[in-house]
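Apart from one protein chain that is not included, each protein chain of the complex appears where it belongs.
Letters are used for the chains, namely A, B and C, taken in the order the chains are written, and counting of residues starts over at 1 for each.
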Amino acid sequence: MNDFYYPRTRSGKSAILPSVPWHYSGELITLEYRTDVDAVAALLPADVELADEDPGAVAAIWADWQSCSTDFNEIMDPVRCQYKEMFIVIRCKYQDKHYSRCAFIWVDKDFAMLRGQHQGYPKKLGSIHQSRPVNLGKAGPRLEPGGKFGCTLAAYDRRLAEARFTITGSAARPGFVNALPMLHHRWYPAIETNGTDSLEEVVTMSGYDGQMGRCYQGEFELSLFDSPVEELTSIAPRELIAGYWHEVAVSWKQGTTLARRTLEAL
Amino acid sequence: MNDFYYPRTRSGKSAILPSVPWHYSGELITLEYRTDVDAVAALLPADVELADEDPGAVAAIWADWQSCSTDFNEIMDPVRCQYKEMFIVIRCKYQDKHYSRCAFIWVDKDFAMLRGQHQGYPKKLGSIHQSRPVNLGKAGPRLEPGGKFGCTLAAYDRRLAEARFTITGSAARPGFVNALPMLHHRWYPAIETNGTDSLEEVVTMSGYDGQMGRCYQGEFELSLFDSPVEELTSIAPRELIAGYWHEVAVSWKQGTTLARRTLEAL
Amino acid sequence: MNDFYYPRTRSGKSAILPSVPWHYSGELITLEYRTDVDAVAALLPADVELADEDPGAVAAIWADWQSCSTDFNEIMDPVRCQYKEMFIVIRCKYQDKHYSRCAFIWVDKDFAMLRGQHQGYPKKLGSIHQSRPVNLGKAGPRLEPGGKFGCTLAAYDRRLAEARFTITGSAARPGFVNALPMLHHRWYPAIETNGTDSLEEVVTMSGYDGQMGRCYQGEFELSLFDSPVEELTSIAPRELIAGYWHEVAVSWKQGTTLARRTLEAL
Partner (left out) sequence: MNDFYYPRTRSGKSAILPSVPWHYSGELITLEYRTDVDAVAALLPADVELADEDPGAVAAIWADWQSCSTDFNEIMDPVRCQYKEMFIVIRCKYQDKHYSRCAFIWVDKDFAMLRGQHQGYPKKLGSIHQSRPVNLGKAGPRLEPGGKFGCTLAAYDRRLAEARFTITGSAARPGFVNALPMLHHRWYPAIETNGTDSLEEVVTMSGYDGQMGRCYQGEFELSLFDSPVEELTSIAPRELIAGYWHEVAVSWKQGTTLARRTLEAL
């Protein structure tokens, strides 16, 4: 019986997630801004505190990924390796250490969504788009000052976010909000569905073999829209910091459990 | 802080799953057949046995659902209440009781997929279609003997299953394979991703206020196709039993944990 | 060589549209209201006049269809027979006769979209949803007074229209705006793309073997939203008339050309 993700069968052939490690290569647009500090606090569980410095800082990130397992079979069947992602990252403090933390996230493939369940990312499905840079012709921005990119997010047939980013120059690093190890909670509510969790874990994770490629900074505008089933407008920008277009590669195989509470064994 | 599903925020507005109870109304096509008993055994975890009687019986079920929470807001925004589902049900024995058990399942909305994570259904995304009966005109089958229905399932751009069902008469009940309480395992692999589970639960669940509406039986053909990431062909039909078109309504609020193993609290 | 729709091959097997006749069975929600008469006039070509009576009347129609050709093969492969549609119908006068006319229309399948090109419907792709009535359970409205339905339309990740409809009683017919033969223009701009049309036709069409099934009337609300590439808000409701839920079946095989202008033969 394979010992990883659903469905668990003897062969493991149909598991929605392959065995680790997982490899990622992508192009990201990271837009950093400050929002109301109380709105960030409202997104943190009771055991997590605001970051000491710049606690209202937020990163809104669009990503166009390819990911694969170690035999690279997904690259040859690209509908199973390509996905897009938009996520909101804040920072926080837990037991005196600072972390990055994903508050909201949307992807457009099921394997990416369930990978989030494993890693503690609160993933939903969405429709995510970002302009791609081009090397020739007029139908896209160039990776150079003046290059203009558009980004959008929608879910359940409502547009949730729009951004415009213009490169002003090169950058050494793509901001600071998503730069720390992640701190996530992994909750599994009991099937009794009575407000208790069978499992509550606090975990931290980072990738390995991370590489940073081309990196540009620039100016941006960001608009967040309301929906009956979203709360992005609670963290609307109050002050823009900076935006970045950057290439990323990273691999992932494991995180570390910092705390675990469980219901009693039966 | 809302105490249920991701993301957990103070308002709970953006949670992918609303609070229970959940209400369902749907039209199902259930196709029962026998497969290789060893293939069914291969789908069971070590603590679960084959059913005593007719252990190779399988139900392949297509469902066209609407579901909602108790304030019915989803009905007014139907992109959030309608979904389609195809699932494979087998039966099994656990601690001397018999249960139904979902072996494979595909849905076409994220809320349905994560609801599966809560209930122990190993849900993936797919493209699911079934003919709808019509009351007038030529573009659909009638709910009467001779009415012919088509069903299809695809995932990752490959067709995985096709069926044809023809009504031969009315029926008292839609078969026996999916008629027992469900027995599911809820596994949450540790973030250390080392082959251990932080949580392993065996749960059982049934709906309440179940209603059966119109129910017809008939003849069918079922074809299952291969994919690099599926194993449906392992449970191909060896002997057909019977097919059913039936209306179902049910509500759900909770299950019962039968066994729980956890890693040590940290 | 098949003599109908793209691609034209000897076998015709891959043609996006099968040979006529085409059969349709569907459930529709028709919402009739009055808008600014000048806004209706602005949607008419120069050779078409406003209707003599009630020229500002508009029908916003959501439809959940199955359609098929005469060998019914699409019913057995339902991904090829099911589609959803939202369309805006106005009325007009052409050469002293009154007609219905489709001003805007969205569908969710390619065969439906190209069928529109043939018939003169200006079809685009959209995401269209309407609540389905249910016979049992809580997850849907009943077809009886008090039954409440929601309807939505989106395109390019923006919500374009939302409606709520509540049944108040039965009805003899589903309104008057979409009740006349259609008058459409079929334009094929010259490949020189210089503002001239190779072909301009004025055509009229009706179905045959039309049947009306259950029909209910009621109250509604309708909201239309803006987009950079739509102009629905130009025909926003000023006065509501009535709404209807109704079953329809119809077949189609041909229309009649009323006028034709062409560029010179080469």
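The criterion applied here is as follows: a contact is a pair of C-beta atoms (placed from the backbone, for glycine too) under 8 Å apart; a residue touches a chain by one contact, two chains touch by 3 or more.
Because the structure is a prediction, the values reported are computed rather than measured.
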| item | value |
| --- | --- |
| Touch criterion as defined above, residue of B:Ala154, B:Ala190 or B:Leu263 at the omitted chain | B:Ala154 |
| Contact with the hidden chain (one of A:Thr30, A:Ser127, A:Ser234 or A:Thr262) | A:Ser127 |
| Omitted-chain contact residue, chosen from C:Glu53, C:Glu239 or C:Glu264 | C:Glu264 |
| On subunit B, residues whose C-beta touches the chain left out of the figure | 127, 129, 152, 154, 157-159 |
| Residue ranges of subunit C at the interface with the undisplayed chain | 1, 3-11, 13-14, 16, 20, 42-43, 45-46, 73, 77, 79-80, 103-104, 109-110, 113-114, 117-120, 122-125, 156-157, 185-199, 201, 203, 205, 228-231, 253-266 |
| Residues from subunit A at the interface with the omitted partner, ascending | 23-26, 65-68, 72, 75-79, 81-82, 127, 129-132, 134-141, 148-152, 162, 164, 209, 211, 213-214, 247-251 |
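The definition used in the following text is that only the chains that are shown with their structure count from here on.
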| item | value |
| --- | --- |
| Farthest chain relative to subunit B (centres taken as mean CA coordinates) | C |
| Distance from subunit C to subunit A - Cα centre to Cα centre, in angstrom | 41 |
| Intercentroid distance (Cα basis), subunit B paired with subunit A, Å | 30 |
| Inter-centroid spacing, subunit C versus subunit B (mean Cα positions, whole Å) | 35 |
| Shared-contact residues (touching 2 or more other chains) in subunit B | 77, 79 |
